[in-house]
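Read the structure below first, then the notes.
The full complex has more chains than appear here; those shown keep their coordinates.
Here the chain labels run A, B and C in written order, and each chain numbers its own residues starting at 1.
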Amino acid sequence: MITVLKRNATAEQKEHLIGWLKAQGLDVHISEGHEYTVLGLIGDTSRIDMDLIASLDIVESVKRVTEPYKQCSRKFHPEDTVVDVGGVKIGGGNFAMIAGPCSVESREQIVEVAKCVKKSGAKLLRGGAFKPRTSPYDFQGLKADGIELLLEAKAETGMPIVTEIMNANHLPLFEDVDLIQVGARNMQNFELLKELGKTDKPILLKRGLANTLKELLMSAEYIMAGGNSRVILCERGIRTFETYTRNTLDLSAVPLLHELTHLPVIIDPSHATGISRLVEPMAMAAAACGADGIMIEVHNDPIHALCDGAQSLTPEQFDAVARKVADIREIVSK
Amino acid sequence: MITVLKRNATAEQKEHLIGWLKAQGLDVHISEGHEYTVLGLIGDTSRIDMDLIASLDIVESVKRVTEPYKQCSRKFHPEDTVVDVGGVKIGGGNFAMIAGPCSVESREQIVEVAKCVKKSGAKLLRGGAFKPRTSPYDFQGLKADGIELLLEAKAETGMPIVTEIMNANHLPLFEDVDLIQVGARNMQNFELLKELGKTDKPILLKRGLANTLKELLMSAEYIMAGGNSRVILCERGIRTFETYTRNTLDLSAVPLLHELTHLPVIIDPSHATGISRLVEPMAMAAAACGADGIMIEVHNDPIHALCDGAQSLTPEQFDAVARKVADIREIVSK
Amino acid sequence: MITVLKRNATAEQKEHLIGWLKAQGLDVHISEGHEYTVLGLIGDTSRIDMDLIASLDIVESVKRVTEPYKQCSRKFHPEDTVVDVGGVKIGGGNFAMIAGPCSVESREQIVEVAKCVKKSGAKLLRGGAFKPRTSPYDFQGLKADGIELLLEAKAETGMPIVTEIMNANHLPLFEDVDLIQVGARNMQNFELLKELGKTDKPILLKRGLANTLKELLMSAEYIMAGGNSRVILCERGIRTFETYTRNTLDLSAVPLLHELTHLPVIIDPSHATGISRLVEPMAMAAAACGADGIMIEVHNDPIHALCDGAQSLTPEQFDAVARKVADIREIVSK
């Protein structure tokens, strides 16, 4: 960590600060310039409160040189992490299509969709049981019953399942869930992350709507610091001023996260855009820039089918996307 | 709710959609134009999934006419709500200064700060016991011990206390806390909001870093839908592209929320700006535009005191702010 | 345009407003509901000031049903526009790689880069002569001399050239420039757009850093309303909270703009990310989602070459990108 002191800092103030920093267990390397004094802080700075130091009146600025995350950092773990999700490998060259309905609605629905997407090459089945909704009056999902239905679809098709958790107290219900999703709104629900860190379940951590990649990695670090290193990251669109799409898919996150971390990175084009017509081109782009997986909403229910709209694809549309993605993957993995 | 159908929607598609809407219990008022068809939906549309309808291919756009929140809406409850926090009234013309340290650190610290800010006119004591931190390696607060120390300061000074909750399982620890704070990162932790809705405790709900006022009100609605109507809203800065300040304080939220809702609205200039020198002018501005309270960080510890910096004020600085705020309040409440 | 009136609007107020709207030449279709009155406005609403109406106290909300742009709209011009830039076709299935240095620095530099990128398949040569810089003290480009050098490179290689204009008074200098670029910061410099609308030059219009696609299309409309329909749109990254990348590349803009408009859409991954290592994956993703062209910075100067960094690619790196993009294009255009 580098701390630049203001020109007008007195010798006494500097001494006090340097004394305090040393008391925190750091070596302090002092470099006096004409216009400013630079302190190089050596040691375990990850536990130092950068905001506190930055806010001191004699401090011009503070800059971390080493990132505050360690366990998820590529620097300390150069090889790709491969996460095994119920027998399906993700990361390190292993690519997986994940598909299924937004919400689990009935046994018939989920089993039917599961069979369709499996035939098209999907390796994991997704489906919402606990649904985070902005309004308390909106449908909150089938909850425990939804998980039961997912497990029936898994039994019938052999596909591992992924579904979202909103409350650590629900963990017993997720015992047979293969991949537990943390939604965008809970990315910084640190209490939930800590509890998931104590499990040995693969976790799918979605980026928050207005969060940076560094914050995403710090949230992954919360899970890993607890002892669970089976984390998959998911970019699902961030909030911008654009209004035609629900969110803006940040695809540069894929190659950038691959540089910063060894964890697998998947893309959710359905939630990112909110428009079914954009799912195919965005899935192709995600494959082209190296995503380790793509998660797509697929439905088979009449209200959607009627109008062929919504952010969900029909099974036929999904089949077409899966084929084009496979073509792109071939070029990328050459 | 108004739904505009695209020009190219077929009669059959329209009929299907209208049939489905009626099946949801709505009256549908149809108005055929040259270029488009407008459906006016009458009835309880708060339970209708607007996104689903908007995403249908034959739908050009959907617009809510009535807001999806009800219990917190000024329309259904024209008079100001006054929340009683351990004998201190907030809202409806009752103004309160809230002050205290960022984190509770020791008995000596919290009692000393409490006495100082009380003398300067603060009515509530704030202090962090459970601290949400971006990094798992940062100090997470004294937790249960911190609450104990706050209660000792309360015993000694008679000031009601406010502190943040991060996990509904901790509720038993908050039994004697007068005002329970939900932090910005948990504003859409719906499971936590639901649990708080089952208590009869006053709740201080902070706006999320990238959330709209409508989303803030929907989160208040979560608490109120559970039966707890003692909610105080808090604007504490939103994320923008500005980098000199930590966040951007959105003061227009004060008069706007006063129009939209009957709940009290307070301002936190310390977290919003992250710069102690800006706390005084922003506190004065908050008072000038009608805030029902202002929450300010005040410290008395040496590392801050040394450099007279940080986002926290010294007790002397707080005293000056409190006096200027009182002067502004006099003009505003004329 | 649909206008929803508030419940408490009096009959007299409604009459006045409806009278005023009719005086603007519109037909007004009135639909009275229990809770609100809906006015459907038929006619040429593109000249109506939506903000003015929305701001009236009796108006709940206003919604455009038809977009305010016409000439660039796909609705009124279903076939793709193909823009011919000095013999190179862009749009309607015609794809072009555009490459060259950030700034033109010398004859040797620009001719050398031009030859290299031409060999790798680039069809247009880019190079900055007039440089928009945030600071008045930064290098502002070689200006007229830079254009001269571009023309020499064009003479030597036969490649059409693209360079940025910042001032309509400079137009005489651009007489032999094949494609005139409007930079992000000038996207809403309406006076400049109007002047470019009077020329018959192809225009490359870059999206502003915090502008929506609708605003981009309205700026294209400014040029087209003047009589010049040879407009190419360019997404070059928007401002978000992410700090690892300079901007966030919004690739969903490609398929979305292709829906909304008939104009060609190209992508600039160099400026969007500011990181050379991300140019290849983002260029591949741009090709995968259907971009009509990709514009990439390529350098051959020692300070860059030394460290193999910067947002610019070396000619060798560009060659590799061009080949991968061509592979992706093959799949996309199947």
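The rule is short, and it goes like this: a contact is a pair of C-beta atoms (placed from the backbone, for glycine too) under 8 Å apart; a residue touches a chain by one contact, two chains touch by 3 or more.
Being a predicted model, the structure only gives us computed values, none of them experimental.
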Total copies in the full complex, given that 3 are placed here: 4
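Everything below uses one rule, namely that only the chains that are shown with their structure count from here on.
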Copies chain B and chain C touch via same or different residues, half shared test: same
Taking each chain's C-alpha mean as its centre, the one farthest from chain B: C
Chain A-chain B separation of Cα centroids, rounded to whole Å: 26
Averaged-CA centre spacing for the pair chain C and chain A, given as whole angstrom: 31
Separation of chain B from chain C, taking each centre as the mean of its C-alpha atoms, in whole Å: 39
Sites on chain C at which at least two other chains make contact: 210, 241
Of all residues in chain B, those that touch chain C in their complex: 2, 4, 29, 31, 33-36, 38, 40, 42, 60-61, 63, 65-66, 210, 239, 241
Residue ranges of chain A in contact with chain C within the complex: 210-214, 238, 240-245, 248-256, 259-260, 272-273, 275, 277-278, 281-282, 284-290, 324, 327-328, 331-332
Chain A-facing residues of chain B, complex: 13, 16-17, 20, 46-47, 49, 51-52, 55-59, 68-69, 132-139, 166-169, 185-186, 188-191, 194, 209-210, 215, 218, 221-222, 225-226, 239, 246, 274-276, 303-304, 306-311
